[in-house]
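Okay, so here's the structure we're looking at.
Every protein chain but one is kept in place in this view of the complex.
Order of writing sets the chain letters: A and B. Residues in each chain are counted from 1.
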Amino acid sequence: MKIYLRRQLNLLEFTLSSLLRRKGKNLALLVVFSAIVFMLASALLYSHALRREAAILLKDAPELVIQKMVGGRHDLLPQANLAKLAEVRGITQIHGRLWGYLFDPIAAANYTVMVPQTNPPEPGFAIIGEGISGARGAEPGDQLSFKSHDGGLLTFRVAQVIAYESALATSDLFLVNEDDYRRLYGIAPGLFTDAVAKVRNPREVGKAAEKIAELLPDSRIVLRDEILRTYESVFDWREGLLLVLLTGAVLAFAIFAWEKASGLSAEERREIGILKAVGWETGDILLMKMWEGGVMSLSAFLIGYLLAYLHVFYLGAPLFEPVLKGWATMYPAFRPTPFIDGFQVATLLILTVLPYLAATVVPIWRAAIIDPDQVMR
Amino acid sequence: MLFHPSIIALLLASALSSLALVGSALFAVTLLRHWNLSSGSERQIVLEQRTYLVTTVLKLALIFEAGSLLLFVFNADKMAKLFVGAMCAVGTLNVNPYGFPALILKIAVFFLSAAWLMLHHIDSQGYDYPLIRVKYAALLFLAPVALVSAFVQLTYFLDLKADVLTSCCSTLFGGSTVVTTNNMGFAPEAWSLGGLALVLAATGLVGLWHLKRGRGGLAYALLSLSVLVVALIAIVSAISVYVYEQPHHHCPFCMLKQEYGYVGYALYLPLFLGTATGIGAGLASFAGRWPSLSLASPALSKRFAYVSLLSFLVFAGAAVGLIMKSHLILFEGFA
Partner (left out) sequence: MIELSEVRKAYNQGKPNEFWALRGIDLRLSLKAVTVFMGPSGSGKTTLLTMIGGLARPTSGRVRLMERDISSLPEKFLTDIRRRTFGFVFQSFNLLKGMTALENVMIPAYPLGLPHEALRKRALEMLDLLGMAAKAESKAEWLSGGEAQRVAIARALINDPDVIIADEPTANLDGQLAEQFLEIMAELKARGKTLLMTSHDPRIRKAAVVDGIVWMQDGQIASSD
C-alpha cells in the first residue's frame, strides 16, 4: 500500500514537472477549459440564485389567492365574496387586494401598482421601487404624473424609494393609497382585484381550497405551492435551455481537448518512448497522463468556478442577466446572496470534467502504447 | 421531460458509460476468441494494448457511476418541489413506475462494476492473467445491465412532468396533498433491527474466521450481500425513524441532507464499501485455484475482508450511535 501511494506521488511529481516544461501548450488548454467552466458555472449559479430569491419572496406569501372569473377571464372581486370566504373553516385571515399594471410612456416600461396592506402612503404620495427611481430619475420629493383611466392627469409625489435589499420583485413597484388607486383605474369602492387568504394548518390548504371552490364556483384558486412549483420549473427550463445552448461550447471544447491530447508532438512521442524504454510500463504512462488530466481539470474547475462566483455574486452576472431573468424591461438591481451548493458543484463537475475525460482518454491511451523499442529503431 | 441541469448531467454520464461498456463488450468478444498469451503475433500485442484502454475506461466509468448514484438521489430530492404531494426523494421516485427500478439498477451497476474492477485487480497479480477470459466474459454480462439501467433512467426522466400552473385551466390544480412516504415502513422495527444484528454478527464471525484460517471467502461474500439487503430494510423501517424522531418518517434519503447533519453518509458509505470489498474477498478467494494466483489471492482476499469488516463495524457503530442518540423510544428497554 505504501509503495502504491509513493508510486502515485512520484508519478504526480513527474507530471507536474512535465506540465511546467510545456507551459505554453497547457496554458491554452487551461484557459479554454476555465472559460467553459466559467460559463456553465455562471449560468447555474445565477439561475439557482434567482430561484432561491423567488422562494424567499414567496415564503411569507399567503397560501391562497382567490380570483373571480367571468367568461373564463379574470374579473373584479366584490366585497360580498370576501365576507363569504371569511366563513370557511381553517382560513384565518382574508383580505382583498388592489393591484395592476401601469405603462409609463416616458420610461417605456410597465410598473406594478399596488396598494399595500400596511402603512400605505398618504393620498397623493407614492413609494417607488429603485428601478422606477432610476428610470425616471425620481428622488423623494419629486413629482410623477400619469394619465388616469379617464384621461385626466394624476400626480404623485415620491415619498420613498425602496432599496434593493428587498430584492427581485420590488424594482418596478409603485405603491399608492387605496383612494388614489381607485381614481387611477376607475374601480368603484367595494371591488377588489383579487383576494388572499391565510390558512392555519398547512395540511388543510387543499381542503380549504376545495371548500372555497364549492362556495364560490366562479372563482379560480391559486395555491402558493403551485406558484413555487411553477417558478421552479420555469427557472429549471430556462437554465436547461441555456445549458443546451452551451452544449455547443462544451462540444467544441471537447474537440479542442481531444485534438490537444492526440496531436502529440514528435518530441512528446519521443519522451514517452524513452520513458517506456527505461522501465516505465503502459500503465505508468496512463497513470501519469491521468494525473495530468486530473491536475488540469481541477485547476480549470477551481479557476472557472471562482470567476463565475465573482461574476454572479459581485458583478451581478452581466453576461446572463437578460436570458435568465425574463421579459421585464425593468431589471431590478439584483445582488443575490452568495452560496455554494455541493449538489450543484457535482452537476457542474459531471458537465465539464466528464466531456474532457471522455475526449482525452483514447488519445492518452494511444500515446501510452507507443512501443518502447522505437527509441532504438 | 424536465430540462434540469442535473438531469442533463446524469443522462450525459450514463450515455458515456453505456458507450464505454458497449465498446468494451465488443472488444471482449474479440478477446475471448483470439487471446493467446504465448503468441508474440501482432494481433496478440494489439489485444494486450487494448486491455489497457478498456480497464482505464471502466475505472472512469465506475467513478462516474458512483458519483451519479449520489447525484441521482440528490436530484430526486431537489425535484420534490415540482410534484404535488412529493415531500422528498421517495415521492419523486414514485412519480412514475421507473423511479425505483432506475435507482436499484444504478446500485446494481455500481456493485457489478466494482466487482469487475476488483476481479481485474486480482487477475493482474497473476503473471499469466489467468482470469482474463472470466473477466471479459463477465463484461458481456455487465454491459447489458448497464444499458438497461441507462435506458430505465432515461425512461424515468422522459416520463417526468411537473405539476405546473397553467393559467387557463386550473380551477383547483394541486388540491389534494397526498403524502407518499408513509408506505415505506414495510417491516416491523424490532424484526428488522434484530435481523440486522444477527446478520452482522454472522458476517463478523465468518470474516474473522476467514482472516484467521483463510477459508470461507465465498460465504463471506454472500453474507456481505445479505448485510446490504438487510441493512437497507432496517434503515427504511427502523433506523430512519430514530434519525428523524418521527414514528412515520421512513425516508432512506432525507438523512443525507444537511437538516439531519448528513448522518446518512455515515451509514451508506461504510455499508456500500463493506459490501463491495466483501464481494472482492469472495472473488479473490475464488481466484486462489489458479496456480499463478495461489500466493497473491489469499493475501488479497484477506485484505478485502479486512477492509470490509472494518467498514461494517463503522456502519454498525453509526447505526447504534444514531439509535442511542435518538430521543425516540420505540421499545421499552431498548434505548
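Basically, a residue touches a chain if its C-beta (ideal position, glycine included) is under 8 Å from a C-beta of that chain, and two chains touch if they have at least 3 such contacts.
Predicted, not measured: the structure shown is a model, and the values here were computed from it.
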Completion exercise
Sole touch to the unshown chain from A:Asp60, A:Asp150, A:Glu214 or A:Glu267: residue A:Glu267
Fill in the blank from the handout: The listed residue (A:Arg6, A:His74 or A:Arg269) that touches the chain absent from the view is A:Arg6
Fill in the blank from the handout: Contact residues on chain B toward the hidden chain run 37-42, 45, 48, 124, 127-129
Practice task
List the residues of chain A that touch the chain left out of this view.
Solution key: 2-7, 9-11, 13-14, 17, 21, 267, 270-271, 274-275, 277-284, 371-373, 375-377
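Assume only the chains that are shown with their structure count from here on.
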Handout entry: Residues of chain B defined as touching chain A within the complex
Key = 2-10, 12-13, 16, 49, 52-53, 56-57, 60, 64, 67-68, 70-71, 74-75, 78, 81-84, 162-165, 170-177
Handout entry: Complex interface listing, chain A residues touching chain B
Key = 44, 203, 205-206, 209-210, 213, 220-223, 225-230, 232-233, 236-237, 239-241, 243-244, 282-283, 286, 290, 343-344, 346-347, 349-351, 354-355, 357-358, 361-362, 364-365, 368-369
